[in-house]
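Quick one: the structure is below, and I'll ask about it shortly.
With one protein chain removed, the remaining protein chains of the complex are shown where they sit.
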Amino acid sequence: MEKGTVELQVWHQKFLRYLACEGSPPAPGRISSRDPLHDKSSSHSPSSGASQSWFAIGIALIFSSFLKSPDKLNSETQIPLPAVNMPREAEISTNEKQFLKTALTENVRIDGRLFEQYRPLSLGFGEEFGVAEVELGKTRILAKVSAEVTVPYADRPFDGIFQIVTELSPMVSPAFEVNRPTETEVLLSRLLEKTVRRSGALDTESLCLMAGKKCWAVRVDVHVLSHDGNLVDAACVAVVAALRHFRKPDTSVEGEMVTVYTAAEREPTPLSWLHSPYCVTWSFYGEEGEMALLDASWKEEQVQVASFTVSLNRHGEVCQIAKLGGVAVDAVLLLKCTAGATVEVKRISEMVDQKLEEDAKRRDKGGLMAELRAENERES
Amino acid sequence: MTISAAPDVVLDHLSKADGSASYSYAGYAVTATVNGPIEAQRRDEQPFEAIVDVIVRPAAGVGGTRERHLESILCSTLRHLILLKNFPRQLFQIALQITSVPENDYVNSKLMQASSSQNLSVLPTLFQTAILALVSAAVPMKTTASATTIAIPKDYGSPLLNPTPRQVQTSSSIHVFAFTRQGDLLLSQSDGSFSQDEWDVAHDIAKDVCMEKKREEVDVMLDDDESQTQNMADLIRAEAQMKTDSDLHWK
């Protein structure tokens, strides 16, 4: 580093002199000491061809543009280099960014919401069990639960297998490629994993059928259909709702025999569910992250300086907290946000409970059960 | 399981994509998005025409050979419909997400493996959704097309249109046809054992369902209230018309 700085300065002076037609074109400082190619260009004499020196001027000009950019200290003005060979996500324009930020300093969000207001959250269930679709503003998530009987992991013979799979398909944006996990995807799946799986929301021991031999493998597939910000909160509601809605085939164990009954034979049973955690995400804005917004939209997410996701359940237990970097935010503000999240979680929790109840009523009435029974009779 | 008789279509409901559609019929439900024309990856691009990229994702589990197979069928079929030559070096990306598959209450389904007959019966829904999404994305096409499944029962009964998984299981062969609205055969996939005559019968029924009715026939059709023979070509037109009407309502 130290050598580099000195050399760069010397080279800069040389370059200025060169511009005043005093000497030969200098080579870019630090690299010259190592790179033989550049060494050659630095040692070449004024007698070499004119085309070469024009080439050198070209290089010099490019480098000078790096040096003479004190006004570029603001990180906003840094233009990210485009990733090659990949369809890109449309980026939010500088004007839009500026507009959004200025509006926030005047306490206005672009969609007219209050700072601590969620977008409308709606939850629907499919025809079958274990399918939940969540809409949060324009963000749409579909979660589907499936279960099958497999062999448990050797190191956990008494536990069933439970996994949450999130794969962002090109459906979300052409920038997502199949089988190439992006940062967004890794973070989303980690957050869901920590919130739902690690917090012990599902009793995995209840999935065990025969210790070390047979167990249920419950799998939640999270399909993001449309991404307009705050994937985490929406996905979490979808996963929790789908799991609570799900019914796995009934089983019986007699000695070494495990019988799995089809839906026609015996009514499927719900999973043993212990508590329902939900995520609440805050985004921070301003120089020191002093403004906190709940449930940022995609555009707001592009401008945020930091984000903070806290997962809680109705009983006021924190299951997970993640503020993964970004601008440093005052600790007191984080505590305030957590307190705000507890209120929000109660609201979401009530909403999900109510929807599940409605759906159960809808299914029971007019008798899907009655119909099944009738079918049974016909079969036998 | 009760299956809603009428197909259900939602057009352009996803905000980010250029075009999107959800379509559910006979227990199958698929959501599709279309992005295009967009820049193609340099290693894939064709100098004289656009490429079509179809991605099929299952409702549960990871995609495997089954999905790749469906993708290749859909891709080669849709290539004939889209005016590819108008968009050299570009890409149309069609992402299809299967959201629901009718369950067979009498069988405990394994996640990953599914028989080839089950492969085929989801194909018409995928195809139909892809067409609707392409229409919604305003991708220039030669014509629209529609597809349907027909199962021929083992007991030589009359062919079944849009069979349930139970019916598929008990049938000797199933056939998937796609026709353009003018009635040209676009795609034919069959599975099981069948005779030429059976295929001909299935073909005729499918053509009847998929081809656009002439004006006077439609008027006749309106009278008898048979949702069984829902005409697919008309469905696309009706849905597109309804969508444009509602979008231009302010005028």
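When the chains are written out, they are named A and B in that same order, and each has its own residue count from 1.
Note that in this section a contact is a pair of C-beta atoms (placed from the backbone, for glycine too) under 8 Å apart; a residue touches a chain by one contact, two chains touch by 3 or more.
Assume contacts and distances are computed from a predicted model.
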{"item": "Per UniProt, the name of the complex member that is left out, chosen from \"Glycerol-3-phosphate acyltransferase 9\", \"Ribosomal RNA-processing protein 41\", \"Sm-like protein LSM2\" or \"Nicastrin\"", "value": "\"Ribosomal RNA-processing protein 41\""}
{"item": "In the full complex, displayed partners of the excluded chain", "value": "A"}
{"item": "Residue of A:139, A:297 or A:320 in touch with the missing chain, whole complex considered", "value": "A:320"}
{"item": "Residue of A:138, A:198, A:266 or A:363 in touch with the missing chain, whole complex considered", "value": "A:198"}
{"item": "Residue among A:114, A:151, A:328 or A:360 that touches the chain left out of view", "value": "A:328"}
{"item": "Positions on subunit A contacted by the hidden chain, ascending", "value": "1-2, 5-6, 9, 66, 69, 72-75, 77-78, 80-86, 181-184, 186-187, 189-190, 193-194, 198-200, 288, 305-306, 308, 312, 316-332, 334-335, 338-339, 342"}
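Criterion: only the chains that are shown with their structure count from here on.
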{"item": "CA centroid of subunit A to CA centroid of subunit B, Å", "value": "32"}
{"item": "Subunit A-facing residues of subunit B, complex", "value": "1-2, 14-17, 20, 27, 29, 31, 33, 35, 38-39, 41-43, 53, 55, 57, 59-63, 91, 93, 95, 97, 99-100, 103, 105-108, 110-111"}
{"item": "Subunit B contact footprint on subunit A (complex, rising order)", "value": "84-87, 126-128, 131, 133, 138, 140, 142, 144-146, 148, 165, 167, 169-174, 178, 219, 221, 223, 225-228, 249, 260, 262-264, 368, 371-372, 375"}
